[in-house]
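Below are the structure tokens for one structure; questions will follow.
Of the protein chains in this complex, one is absent; all others appear in place.
And then chain A:
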Amino acid sequence: MRPSWRMRTACGRRAGDTLFDSRLALGNFPSTFEIKRVGSNSVEAFEKLKLLSRATLAFIFKEGVIVAADSRASMGGYISSQSVKKIIEINPYMLGTMAGGAADCQFWHRNLGIKCRLHELANKRRISVTGASKLLSNILYSYRGMGLSVGTMIAGWDEKGPGLYYVDSEGGRLKGTRFSVGSGSPYAYGVLDNGYRFDMTVEEAAELARRAIYHATFRDGASGGVASVYYVGPDGWKKMSGDDVGELHYKYYPVVPTPIEQEMVDAPAA
């Protein structure tokens, strides 16, 4: 029976494997590797925790790209923050979403921003979304197996119009029109797929994104906080809204006074 790809990754990439042994022997890598090997159990446990807290989505429509995310960060069962910025502004016309490890995402998005600016200066024109996502994807691919945890979407508007790419720390890069990433993503996908039309107005699209994030936060314990929605158009990105999902719940499903069917009254005095 052929081994599945998941098994192969598990065999070939975890700390403490013979692959890592031979790399250490070459002496090419910094000593932080040894810390990873010593605490390999805790690294695995931590990796499981890290990935469990996101609901982010992005989609292309007629007017541009909508990018939306929640704002909860959790560590296992503990909510560490309800106000994390998961949509990172790479430059005035490109956004990146954050899912996976917060530090990894923030650092590499900032690094990508620097590289995009250098490209502008060197070539006297803005970098395309294709180019920016390929830069990030190649960097992440070179760190494969070393424990980076990044699941991001790069959304922007360039000369060819709106662009959306999904890039992750496995080295994968996908061009698409609709993506959702994170633990809450299956719930968001359902609402998003059902309500999506290419020709929506900006307000309709923002409302669809808000609704999808709200539904993801409703069902997924690791997502919550504030649903932020951004719009990327030909003039760059603009933040559309940031609503607390608790308040969105009562807006979408207001409490209706239930009609009283039977009211208990005192028995008439004998």
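What we mean here is this: a contact is a pair of C-beta atoms (placed from the backbone, for glycine too) under 8 Å apart; a residue touches a chain by one contact, two chains touch by 3 or more; residues count from 1.
Going forward, contacts and distances are computed from a predicted model.
A single chain of the complex does not appear, and UniProt lists its protein name as "Proteasome subunit beta", one of "Small ribosomal subunit protein uS2m", "LSM complex subunit LSm2", "Proteasome subunit beta" or "Par-6 family cell polarity regulator alpha". Of the candidate positions A:113, A:131, A:171 or A:221, contact with the hidden chain is made by A:171. For chain A, the residues touching the chain absent from view are 5, 8-9, 12, 19, 22, 60, 137-138, 140-141, 144-145, 160-161, 166, 168, 170-174, 176-177, 179, 185-186, 189, 196-198.
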